[in-house]
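What you see is the complex with one protein chain gone and the rest in place.
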Amino acid sequence: MSGNSFGTLYCVTSFGESHGPAYGGVVDGCPPGLALDAADLQKELDRRKPGSSRHVTQRRETDTVEILSGLFEGRTTGTPIGFLIRNEDARSKDYAQIARKFRPGHADYTYWQKYGVRDPRGGGRASARETVVRVAAGAIARKWLTERYGVLVRGYLAQLGPHRIPFADWDAVGANAFFAPNAGRVAALEAFMDELRASGDSCGARVNVMAHKVPVGWGEPVYGRLDADIAAAMMSINAVKGVEIGAGFAAVGQKGSEHGDEMTPQGFLTNNNGGVLGGISTGQDVTVSIALKPTSSIRLPRRTLDVDGNATTVETTGRHDPCVGIRATPIAEAMLACVLMDHALRHRAQCGDVQPPTHPV
Amino acid sequence: MSGNSFGTLYCVTSFGESHGPAYGGVVDGCPPGLALDAADLQKELDRRKPGSSRHVTQRRETDTVEILSGLFEGRTTGTPIGFLIRNEDARSKDYAQIARKFRPGHADYTYWQKYGVRDPRGGGRASARETVVRVAAGAIARKWLTERYGVLVRGYLAQLGPHRIPFADWDAVGANAFFAPNAGRVAALEAFMDELRASGDSCGARVNVMAHKVPVGWGEPVYGRLDADIAAAMMSINAVKGVEIGAGFAAVGQKGSEHGDEMTPQGFLTNNNGGVLGGISTGQDVTVSIALKPTSSIRLPRRTLDVDGNATTVETTGRHDPCVGIRATPIAEAMLACVLMDHALRHRAQCGDVQPPTHPV
Amino acid sequence: MSGNSFGTLYCVTSFGESHGPAYGGVVDGCPPGLALDAADLQKELDRRKPGSSRHVTQRRETDTVEILSGLFEGRTTGTPIGFLIRNEDARSKDYAQIARKFRPGHADYTYWQKYGVRDPRGGGRASARETVVRVAAGAIARKWLTERYGVLVRGYLAQLGPHRIPFADWDAVGANAFFAPNAGRVAALEAFMDELRASGDSCGARVNVMAHKVPVGWGEPVYGRLDADIAAAMMSINAVKGVEIGAGFAAVGQKGSEHGDEMTPQGFLTNNNGGVLGGISTGQDVTVSIALKPTSSIRLPRRTLDVDGNATTVETTGRHDPCVGIRATPIAEAMLACVLMDHALRHRAQCGDVQPPTHPV
Partner (left out) sequence: MSGNSFGTLYCVTSFGESHGPAYGGVVDGCPPGLALDAADLQKELDRRKPGSSRHVTQRRETDTVEILSGLFEGRTTGTPIGFLIRNEDARSKDYAQIARKFRPGHADYTYWQKYGVRDPRGGGRASARETVVRVAAGAIARKWLTERYGVLVRGYLAQLGPHRIPFADWDAVGANAFFAPNAGRVAALEAFMDELRASGDSCGARVNVMAHKVPVGWGEPVYGRLDADIAAAMMSINAVKGVEIGAGFAAVGQKGSEHGDEMTPQGFLTNNNGGVLGGISTGQDVTVSIALKPTSSIRLPRRTLDVDGNATTVETTGRHDPCVGIRATPIAEAMLACVLMDHALRHRAQCGDVQPPTHPV
């Protein structure tokens, strides 16, 4: 498995750089017969799109997706789905001054050391713009999951810098630029972001995603656990530094009598395990929380090195999200959907003949 | 890639159940010429071994490992290293009463639903005893990493239930039953565990692991990131519910000016990123922290279902660790070592000819 | 995927050397609920066993298999099936004289150059004795294929050195030491082998294997074709130098009007394609033919080099099959079964919901 592919049966391969001609992806393994067109992908891409509010990067990209293969008469054929998203607003001049300096917190230095060469334009392959591929691939997965199993994947911004955002309702999420699940907090978030942007600094965020109606039984022992694959998928998103399933780090302070989710004929009484036990879905909601670090590209001057190893300072003046977490919700949803779809296919491959002995709770 | 294998080039395959004849593993891809014998594996297995203090399960296993292939005259030959660890103290009668009930927090229910059949003896494949395979595979990896690159992987218990354990010194870690890095706290931990055990309950834990002297450049964009593979490896350990790299969830509340690790000719000034930027190692310590949930098997009665779907209660009276986190340190170290070794090999495959343009900081 | 594993969903991992303690394997991905015990594997291993006639190696191995995991109460549980076959009659002294010489046609030289070290005892990892693992893994696959789909995998010796063996009937195959499908030719084969053995030389062979009742639809475009995976599986068997599907090399001289298998409501009229079109099974018999080279280890003196690069000669006096093809039939059957099972699982993963629009012919 190459580093730019993921998934065993629902397999996503990605290519592209921030200031190259295009990003693109290949989704292999999608079942045939799924009604699909570019609009299905576009809808999700539009949720992630830059330039949609003053709180995110002002790079103007339509993120228009073109599907190049895998469809016939509006349905998937079972052959690989190739798609392309052209870069339109790549201003490489913005990056001339940083080509010779390593931005603290960015991948400049590691790419340079690993490959002996790097594409400094907009972060090259390390740019978070690569997530367009994930969102497009996730759009296909979530459509299939919903049609086939009724699975619904969704998420929200749970914390923006120091501001915890209590969950109020799902309707709020789509109605503000932050994916915040609480209309009453949006004004405070906007004020915070305006101040942050003015200061030239950036902040971190926490995003929660979950999947409803996941059937019991998806996931495999012992390395191919559903939660292990979710952890990898989430940690592979730019800027993510932590992943929790269910109670996550709160489980450290719990007693077993508190954490272990009791079962009744009416279902589980709690969901500390986040819908996964022994690496296999329980039928409860699969709940995931991720930590995103603050954007590395900030206007404030930072100490760093140049490519010759000399001490210098760097200020990043290009167009950057002051909080990458703001646009991360659809990305994390997409990754969760891709992992779930992969495991749905893996499960029916091995266990397609199983008649579950007990009715699921 | 099957669910019981992990790693692309340093590939570990595992088999075995808690009360079957044996656990075993196959390590494929180890470079030839490494001096190795069973004692190298045994040393690490002994660190993980049950029955070594009153605070862990009283199951008596010597965990004696037999190497079956891959060695000639005391050195690895490059062919797969098969090894076996026989189960010796499997008392299946202990489990008779739970064969028809699902223990809350345990994988009983999900295995049952997924496979339509389950081995109830000691948790079967879901038992944490499977980690002997990881520890053995990790022992090979850490030996090679140390000899080839000077990499040192180590860890400690950072929190036991509510007790945070401030890091004092590495020497303490090996000198107590908890892998606690602070001799002054051991008495308190013992008292807490004695009380916990008496209460019939269990608790969670936090374990920190790290790798020193990892060269810059290991890891791949964008899904094959070093940190993504670490996240999967850690989350695949039994009971793990959360993974952090570097600052982890603390990054949510940080500003970019605080989080982004500044660089000087003398090195990085901080290590919020935990030794990984853009998915590639920086040359700093790779730092990982994991959350382990409380043991699911407790003596206290819990509401649950039987295999016919009827409401009942279950009390688990077998031999169990009241805190699985206590023995998790060598396991997490092993997983980190395996991932690092895999990426060491992957890196030199693709970038073996690269002359890094800048001297690493 | 490591070099000692094969299969995507029915995944076989192998370890062991000719004169090490044991061979072993891990089968991951087997569906749960299959009735299975060691006798199922033993039956196939006994067909491959050395020492069963004067025409094969006189090494005495019972090839007794022990299953170590993956079963509960006589059925597969869906977890990995580990198994072990101890080496019993390893006489390493036989090989002392060749430890410093490279046998022409053998892997001695390439292992030595690749790894810088080699296990010279009995050919080490390059010994054809490794095929015990394949036969054991194949036994599981063929049992599942038969029970689930009625698939029958079988084969025979089609040519021994210069002697072509016309197919007469399947009953003959099990009734002679050669797997020859023609009782009338056995005496001639025995005479040929006696003469060959006396001469100190060896010969090649052709083996044909096929699978009956394979459903239409197994296989994937474009690299994951069923025939591509069969080709790899067959070429991975020791001594195989050629693989044909259907008409094979005879297709070179055919016209399209002759080769293309016409279809009628009663079925295909011919099977030049060997049951695979576009990489996907047609529902006809899958037919495969392989060429096995003569055994490399012969008594006749051959020019070669020693490990210091000096010219020398070598005569191989250990216990060797004078024709490795004689015992190859169960091995080739096993590999075909494993590939088919892998594709059966892959097919239902992606296409489990497809309602074929046409009744298969």
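The letters A, B and C name the chains in turn, as written, and every chain counts its residues from 1.
The criterion applied here is as follows: a contact is a pair of C-beta atoms (placed from the backbone, for glycine too) under 8 Å apart; a residue touches a chain by one contact, two chains touch by 3 or more.
Everything numeric in this text was worked out from a predicted model, so none of it was measured.
*Asks:* Touching the left-out chain: which of C:Gln42, C:Thr77 or C:Ser281?
*Replies:* C:Ser281
*Asks:* Just one of C:Ser52, C:Thr146 or C:Asn272 touches the chain that is missing; which is it?
*Replies:* Within the whole complex, the residue contacting the unshown chain is C:Asn272.
*Asks:* Under the stated touch rule, tell me which residues of chain A contact the chain that is not displayed.
*Replies:* Against the left-out chain, chain A lists 1-5, 7-9, 11, 13-17, 20-24, 26, 28-29, 32-33, 66, 68-70, 72, 75, 77-82, 84, 114-119, 121, 124-125.
*Asks:* Hey, which chain B residues sit against the chain that's not shown?
*Replies:* These residues touch the chain not displayed: 1, 8-9, 29-33, 78-79, 148, 221, 345-346, 348-354.
*Asks:* Hey, which chain C residues sit against the chain that's not shown?
*Replies:* Touching the missing chain: residues 1-6, 8, 12, 14, 102-107, 109-117, 125-126, 130, 159, 161-162, 201-206, 216-225, 227-236, 238, 241-265, 269, 272-274, 277-283, 291-296, 298, 300, 302-305, 307-311, 346-347, 351, 354-361.
The rule is short, and it goes like this: only the chains that are shown with their structure count from here on.
*Asks:* What is the chain whose Cα centre is as far as it gets from that of chain A?
*Replies:* The chain lying farthest from chain A is C.
*Asks:* Residue numbers in chain A touching 2 or more other chains?
*Replies:* Answer for chain A, listing residues that touch two or more other chains: 1, 8, 221, 346, 351, 354.
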